[in-house]
Structure formats: C-alpha cells, structure tokens
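Removed: one protein chain of the complex. Kept in place: all other protein chains.
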Amino acid sequence: MAKITIDGIEHEFEEGKNLFEACAEANGEKLPHFCYHPGLSIAGVCRMCQVEIEGVPKLVIACNATVRDGMVVHTKNDRVKSTVKNILNFHLLHHPVDCPVCDQAGECSLQDFYMNHGLYDADIDIDDKLAKGKVKPIGELVMLDAERCVLCARCTRFTREVTKTDELGIFHRGNHSEIDVAPGKTLDNNYSLNTVDICPVGALTSRDFRFRKRVWWLETTDSVCPGCSTGCNMTIHHNEGTAYRFKPRENMDVNEYWMCDHGRLLYKDIMTDARQTAPTVGKGDARTDGSWERAYARVLEMAEGKTLAFVGSPHATLEELFALGRLCEVAGGKWIGARLASTEVGEADDLLFSADRTPNGEGLRRLKAGEFSLDELRSAATGDHVLVVLENDLVGLSDSGVLDGFAGVIAIAADANATTEAADVVLPTLKYAEKSGTWINKNGRAQALAPAFVGPAEARDALRIASELAETFGHTFTWTDAAAVLTEIAGTVDGFGALAAGIGPQGVSLDGTPDAPAPSGGEEAQA
Amino acid sequence: MADFPKILSENWDVENSHTLEVYESHGGYVALKKVLTGDKITPEALREEVKTSGLRGRGGAGFPTGVKWGFVPQNIDKPKYLLVNADESEPGTFKDRFIMDYDPHMMIEGSILSSYAINANDCFIYIRGEYGWLVDRLEEAIEEAYAKGYLGKNILGSGFDCEMIVHKGAGAYICGEETGLINSLEGLKGQPRIKPPFPAVVGFLDCPTIVNNVETVASVPWIVNNGANAYAAIGTEKSTGTKLFSVSGPVKRPGVYEIPLGLPMKELLMGNDYCQGMKDGVELKACIPGGSSVPILNAEETLACNVDYESFAEHGTMLGSGGCIVVGNDANMPELLKNLIQFYHHESCGQCTPCREGTGWLDMILERMLNGEGRPKDLELLDRIGNNMMGTTICVLADAAVMPCQSFIKKFRDEFEALLPDMEEPEDYIPTTSSAELPR
Partner (left out) sequence: MSDPNEAARDDVPVDGAENGGADTAADGGADDASTATATGAFAFSPEREEKFQELVRRYPTAKSAIMPTLWLCQDEWGWLKPGVPEWVAERLDVPLSAVYEIIHFYTMYYVENPGKVNIQVCRTASCHLMGAQTIVEHLKKRLGIEPGQTDAEGFFRLEEVECLGACGMAPMLQVGKHYYENLTPEKVDELLDQWRRDG
C-alpha cells in the first residue's frame, strides 16, 4: 500500500492506483473532467483534471497518473484552480449558449463546472463562434449537435472499444474537428443511447427524450431492467406518475456502466392503454368490470369441486412465485410450473443482451418452480382443473386453444393480452416499477426492485392477492410485505441463504461469487 | 574556423551521388560491414559508441541519441521498431530532403545501423507526402540495397534481418511529433499520445519503438567508421558533431549548410563560405534560428549567438531543427506573426482543448488586429491565452505557437501597438488569470 497526501490529508491507496480515482475517493467528489470515463480507455484530451504533484514542474492530468508512495498532490490550490478555470474558458470559447433549448441543461458538465470552477466573466472576446452541424439525427434514437461538442471523444471511444461497431469518428482537425457518423452509416446499434449518457454536454441527446421534460423535475428510483435475464441495474426517471426514461446504474458485477436500448425503452410499457385497471368477470361480451369482492366470489364459485392448477411466470418476482407456491399448497392445488419451455428467448449479443428475455428465469429455476412443455400444459387442461395464471401470456406464447380444456381460467395480470382475453376472471396486479421484490439474474445474482409509482388504484400487489386468496381457503399467511417473504425464502429454501440479510442496491450473489461482468473497453484498454 | 569533416554533405556535389554504386565507391556500407561482419560490434557496443559521441537528435528535441536507444527494454518478447522521421515540416527547415535527394544511402545505412542498435528488424521511413519525388528516390535506393543484400534476411550472413518500408505521409505537420507519427503509421489519425507510457517501451502497435530524425540516423555511419571520440572532437562539449543548418530569408545565399556546432551566427549569416550577408538594400532585423517554433531573436541577439544548443538556450531561444529564418527590415512583424500562428492553427491536430481552441483564438485576434479591428486589450489577451496554453497540452505544438507569439510581441511591441487604438496598460492586468473573479 502507498501513502499519499491529497490536499494536506494523508491517505492509503494501492500503489499504481489511478490518481483520478484516488482523488475522487479522497475528496468525495470527482475532479472536473470531460474525457475520463472508467469504462473507456484514457484519452487525456480535455485537460481539466490537472493537479499539482510536488516535485513535478508541470501540472499533471490525474487520469493518466498513478499513485506512488510519498506523492504529495494538490487539487485545489490557486495554481490548479486558476488553470482549471482557464481550460474551461477554452471549452466555452465556441460553445453555443443553447441552454434554454438544450436537453442537457441541469445535467450538463459544462454548466456544473462553470458553477463550481468558473463563475466568472468569461473573456470570450471573439466575433463569431464556429458553426458546425446542428440538429442532426445520426440514428433513430440519437441526435447530434456538433456545435455543443467539447470533443472529449467519449462517444467515439465507446463505439470503438465497447460495441466495437465504429460508427462514430472525429473528422477534420484543429478547431474544425467534428464528431459525426461515417457517411452512409447511422448510429443504430442496440447500445446507441449509452453515448447520450456519457456525452457530458448536449452534443448527443436522446431523440426519444427530446424536449419532453426538464431534468430537474425528474425523481429517480433504483430498479432493475425487465428486458432480459442480465438484469442490468438501472434507474427509473419519473415525474408525477409518469416514467420518462431509464438510465443505467453502475454495477461492476452485472452491466458495468451500460444498458442496451431495448431495455432502456421499456419505460414506455409501464403504463399503456393495455393496462388492467380493474378486476373483470366474464368473457367476451359478457365481461364486466367488478369489485374485488365480486371477483373473489367468482373465483370461489369456479373453484367449487375443482382442483386449482397454478402457473407462475419468469417475470414475476421471487416473492410472488413463492407466495403462489404456498397458495397452491394451502388450496390443495396442482402446480404446473412457472414457465412455458423455450419461450421468450432470442439471440444473445456479445455484450449485455441475454438470450433469455425474462428477468427472473433463473429465479424460478432456483426456486424449482419448474418449466413445463406445451404437452404438459395441454394434459393438465382438464375439466376438473381451474387454472390460476400469474403474469404469463400462455395463449400468446403458444396457440389460441391451449387453455380451452380447463374448466376456467383466472388471470392475475397487469396488462391485457391473449390470456386475459381467454380468462373468466382477471385480477389486475402491479408491475415491477410499482412494487418491491427480487429477481435473480442469469448468473444467480439477486437484485431488488423498488416502487417508483403507485399503479392503478384498483391494481393489487400479487403477494396481497395470494394472501387474500389463501384466506378464502381458510389460511392466513403471516407476511405483511415482500421483505417478510424474502426472509422466509432465505430461511427455508435451499440455496437462498445469502439473502437472509436483505439485498442492497448492488444486489447479492446467491453463490457468493461475482458475476462475469459485461465486456467493456475500460479494463482491457487501460491495461 | 578549423577544418571539419563534411560528415553529411561530403558527396552532395558528386554526380549520381544517390546511387548505390557511387555511395559505395565513396566508402558507403563499410560501417555496416564493420558492425555485422568480421570482428563485429554488438548492439550494446554500438549504443555505447553513439552515446559517447554525444550525437543529439537532429529533429528538434536534441535528446542524446545513444541514451534514447538505451530506453528500449531488450528483455521483453515483442518486436521492436525503428521509425525514421522524414516528415520535415517545421517552417524554415529543408535539410532532410537534401540528404534524401543526394545521399539516400547514407540515411539507409544509418537506419539499418540504428535498427541493429535497438534490435529492431523492421524499419519504416515516414516521409511527408509532399516530398513525392523523394519517395521514388528512396524506394529505388532501398531496392538497390535489398539487391546488394544490405537489407532483408540475414544481412551479410550476420543473422540480422532488417525490412525497410517507405511510408508516405499525406500533409500534416503534427505527424512529425514522434507519437503523432506512430499513430499515423498505425492507421489512426496522426494525433500525439499522452505520456506515460513512452514510445521506447510502448510505441508502434504497443511495441518498443524509437523514432529518429533523418539527419540523426545519417550521422551514424560516420561515427562507426571514425569513432565516437572523433565525432565528439567536432563542435562543442555539449553539442558535438556537425549539423545541417537550413537558412532562408533575404540573405545573399540561402541554403543548407553543414556546420560544426559552435560556429558563430555572425559567420553563418555574413561569412563568405556561407550566406554572405543580407541581400542588397536589406538590413538584418531579426532571426528565428531553430524553425518557427522557437523564440525570435532581434538583430543584436542573433549576431551574439553561436550555433549550438547551449548558446541559443542562454539567449532565450533554441537550436530546434536548425531551420533559420532570417528577417530583414522590410518585414512587417505582425504580419509575419499572423502568418506563423495561422500555420499552427491550421496544423493543430485538435485533440486537446487548449491547443485546439487557443491556436484558433490567437489567429482570430491577430487577424482582427491586422484588419484594423483590434481591441485595446488584445495584446494582454494574446499573452494570457499563450500562458494558458503552454504546459497544459498533450504535445508541444501549443508551446510552439506560443513561443513566437510571446517573443514577437516582447521584442517588437511597438509594431503591434501601432495596430491598436489607444493602447493603455490595463490596471488590473494579471498575466495568468482571468481579469474578473467573483468572490466565492
């Protein structure tokens, strides 16, 4: 270990540690910077993170320096502060003051640094700022405004090192340098919106998010992407009950700094017209909205003299699957399984997008909640069984007649689909963004959901539905919330002991091992 | 001045001096044979010899060549590369082209020896694209060398392989910067790299690489043939050997002269063997001795210097690439400065912010000053921008722009002031910071 002094305070770090990171840890905040990103190679072009190292005549960029025992570093003395201001001045020279019309306002590094390190009369005494390509769609999801660009080269490094697709380049030289796509190319890979995340200014912005909401109105809730079994950590950005975007959340064991566009755009599906907002009873033209009492009464009617059959879902949380399983027990029912085999799979890519397109496929496997074949489903569909299906569009995933053999179908669902169409009773439930719960990703990592929204007034948490249905069978579950269910799972189910202490924001590996992280340019390129 | 050997330019007047035949008949490739055959000389011994000779990089940096070669780690299992920097683009410099035109084999032999010294089996000659005819000349000479067995596999039965490729540049001054050259050769834009790591350890394709100037490698055969001490006996203690000096501007005989380091500037500019003084009707006003990127000297300072690294440094400038631009009293200094700054603005690679924005800004200010639209604080602004550019960038192009900018204004301030309305020294003039700071 090396002892170094940063701003007068002694710290201990590993010898060879990146000095930018060391300063960030020591000071609790990052040095001003544009081009440095831990997931990308070191560029060293913005010159903002310069610090003074005693014994070295010139200032040194911290991002390209490493900790050496005995180093004495100053990040805030007059010389450094003055230099940072002057470098910032160079960045502002040709920058169009687009703030009133720029989406980046409120989360813009130029603005932030100006407030923290500038706040001066920038003596930008020039007549005309350089004009470059403005308002230029370079992909379906990404808009380019080259005048705003500070040429940090994060986006080009991303397409070169992470996606390895090389759509972007910096063309020409000197102050005519300009970011663009190569002629005839578009930035349309499945990770294009990550460039918008990492662009420190408003040069690359999301066309999907464009002009929809000023970022200072947005609240954030940490969650997990529902799009596949990688379980990229993400954050829901929302305001007044509406989601506006997802952004990736750092987790070095899962997705590092990135998430794919497919998952990112799923925010649109949280609340759509397909949402089930009230319990329904009856099929086709006879379907009516009802109260929960009426719906439960109908369920009891249907269950009279029949055996209930249960199907879970690879989208449901661990807690919901467990609760459904316990409901099955107390109702003396037949458990068919939690997933129709070989459905909801696609092609995996080299990065984050998994073949298993469900967020809890691994969870149901470890819970032994079971996969079943279409044949198994058909053979279970007999006249003395009534199906209770949780968040699983069996009809949509197979064929229209697959459930006809059952005496009746009770669907617990958030959105309308072919299965809810075929159901006699539909019990509306909550989505991942509206509840607490746990998903297990493909590598056995348990990750926690948190509610960002309340959900439709008449929709109920599936745990609550399971408890209420259990009551009708004369059993009282003692859990009051998802956390209580999780405790029980951790205590009673093999392989889930690691969850006894709960799950933090970075998740917990069930196997006690870190995941194989998603490949990125950072480590290889920095080696 | 005592007689000194014309190490580099001895054969330039000989007809067909560029051919292998003529080169060999004048003692060419003897050094190569001395090193690779008979008693042989090991790479380590060759490095030591060149170190002792005191040969310094002739491209502009002046770093001791033997020492630089020693930075290559010999114990790592990666191919090593010798890159010869023939990108000669420093304004005022036109000496490497003469070597390549009149004695390409000297450069080739020197390159093979330099490759051997660092155990490199691959040598690229990066030549600026504008020297189109020299690319042809070099390729012909290289073919001759291959045919004679001086290049290729198992040279002269020594077991040493050396492949040589001429790589043509395409118009970018920054590719003369050694890491810019390396990047350009790799097929990236010719933008310099951040250091560390250093090219000797992590260079071309992440392998150990040495970049040497044409004149530097061309000096090596003579050192091998005559010994390090003979080389060190020429010139001064710290600036040994001879140097090719390019002289241009309104002198009677501009051109490339091989001179022993330490020669007085007065002799170079006025001497009968050299430039023979200013053209009729023109007086010496100033001189930029080392290529445009070094501080300018006024007439008095110019004539007080000797041509060596130390003397120029003492007078606040640099030997640099030895591209001496002589300025006569018919020259307008603001126009000349604008011309130079425009060059740096045009040639900035654009990677790092202070240089990219700073060179453009300096150019813009000088332009408006010359158009009669200068503002009273423009000289202060030029100074401040310069201070904020120096020492804050990836490579020294920024410094190269600032040195003429600051030295021109310092030494010829009245010509600049004449362009500005009502020049007044601002009361709050602080050279290195912004003029107004709000309390935090």
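Here the chain labels run A and B in written order, and each chain numbers its own residues starting at 1.
The working rule: a residue touches a chain if its C-beta (ideal position, glycine included) is under 8 Å from a C-beta of that chain, and two chains touch if they have at least 3 such contacts.
Remember, predicted model here, so these are calculated numbers, not experimental data.
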item: Chain not shown, its touching partners among those shown; value: A, B
item: Touch with the omitted chain, as defined above, among A:Met48, A:Leu110 or A:Ile170; value: A:Ile170
item: Residue of B:Pro43, B:Pro91 or B:Pro354 in touch with the missing chain, whole complex considered; value: B:Pro91
item: Residue among A:Asp69, A:Glu140 or A:Asp399 that touches the chain left out of view; value: A:Glu140
item: Per the touch definition above, residue among B:Ala45, B:Ile76, B:Leu205 or B:Ala418 touching the missing chain; value: B:Leu205
item: Those residues of chain B which, in the complete complex, touch the missing chain; value: 88-94, 96-97, 122, 128-133, 136, 163, 165, 167-173, 184-190, 205, 246-250, 254-256, 288, 292, 323, 325, 327-328, 331, 335-336, 339-340, 343, 346-347, 349
item: Residues belonging to chain A that touch the chain removed from view; value: 132-140, 143, 146, 156, 166-173, 178-186, 188, 207, 210-211
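The rule is short, and it goes like this: only the chains that are shown with their structure count from here on.
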item: Centroid distance [mean C-alpha coordinates] between chain B and chain A, Å; value: 54
item: Residues of chain B defined as touching chain A within the complex; value: 172, 174, 189, 194, 196, 345-354, 356-361, 364, 368, 375, 377, 381, 388, 391-394, 432-438, 440
item: Residue ranges of chain A touching chain B (in the complex, touch as defined); value: 42-47, 50, 58-59, 61, 64, 82-83, 85-87, 89-91, 93-94, 119-123, 125-127, 130, 150-151, 153, 170, 172-177
